[in-house]
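With one protein chain held back, the other chains of the complex are shown just where they sit.
Naming follows writing order (A, B, C and D), and every chain is counted from residue 1.
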């Protein structure tokens, strides 16, 4: 069963990591950070920790001087491969963060959502 | 009185459990996790803890490398059997999590909400 | 002056209580929990604590295996007697929680808001 | 420079105070609480602390058995004198809290926003 294996993998084999993004804590695994987009900056930071002097806070959480709110859908993207936004989230914020972390395909998804939104505005009836 | 019994049951007989989902803590009971959908992966994890090597954080909370935001309505679903979403929540996020945890009937509910939403969009007046 | 008395009463005479609802902490007073709807399950739990074996977490907060988000407007209701919802809150979630805690008049208010909302949908122009 | 003075004043001369409103912590200064609306109940509580037996939690935060969500814009009002609400906030909740704390001009602002909103609803096209 594929799902069972995936779940066991996530919960057994992988190292748990806490990220402190702009003051908010996110718990995830090294596997999630390095697997989906191995060429991204974020993946490389956690694939080759020796080459980066990643800073951690006093509780051992990896520090990022970035937006926590717009990071959340990106971490979910790394978990399951889909970029899912609530209607009250500005895709431009996601695009900005995806670009920073070097998450190319997530950035493309965000750009597509942004364009869809702008087309929707232009196609609204004139008053 | 059925309600009294249910409340006493929840607050007396059951073991309290804390889940750490992506960094956010949820407090619930083992009864809630295993009763509503006993065939789900989530229920099995807490029915047969010996067969799973569930990882916990330093405070004993069970770790899940998943979205906290979209888990919340699913935990409420396990509590009372209804999938209730606020208008600013994307049902696609719920569908993704319900599928991960193997919550089949909640996933079906989410899929229905997602289709309703898309039909609403298609039935909007063309401009 | 009635307001002064009420404020003094709240801040002087009453015992402070912390509730842990699904993992989120709410601070209130025993007076608030037992006064507005004395026949409710919630009021009875805190009126006759000996008859209930209320469970508390390690910090002494009373544990409820329920939704924190939909509890918040109900606690405000117990504080001032009005059910006030933000537009992004689904009244169905409030109804579900009000029913669980046995808060009859709050449940009726939620049901009314739910019906108003559905009438609004049905009265929208067909496309 | 007025702004510099104001900032220095806030950050130098005034006593820092933490409020625990319904379980959520707010950090502010005594100056903010007593200056904007000196006749309000809230100002009086912090102007003449001896006359009130204000209760504090174990960390020294002043306890209020009230809504945290609707208090936030009121505290901002005390900071800069404007009542600014996000579109997803029900002005009725603000009105209720402003009335409780005796913040008369903030309550009037909230009432105005509430009326504007209701007029907007009534002026919508009938279907």
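What we mean here is this: a contact is a pair of C-beta atoms (placed from the backbone, for glycine too) under 8 Å apart; a residue touches a chain by one contact, two chains touch by 3 or more.
No experiment lies behind these values; they were computed from the predicted model shown.
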### Query
List the chain D residues touching the unshown chain?
3-4, 7-8, 10-12, 14, 16, 18, 24-29, 32, 72, 75-76, 79-80, 82, 84-88, 123-125
### Query
Hey, which chain A residues sit against the chain that's not shown?
20, 22-23, 41, 52-55, 57, 63-67, 69-70, 87-90, 92-93, 96, 100, 102, 127
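Going forward, only the chains that are shown with their structure count from here on.
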### Query
Just curious, how far off is chain D from chain B if you go by their C-alpha centres, in Å?
36
### Message
Among all residues of chain C, which ones touch two or more of the remaining chains?
### Response
87-88
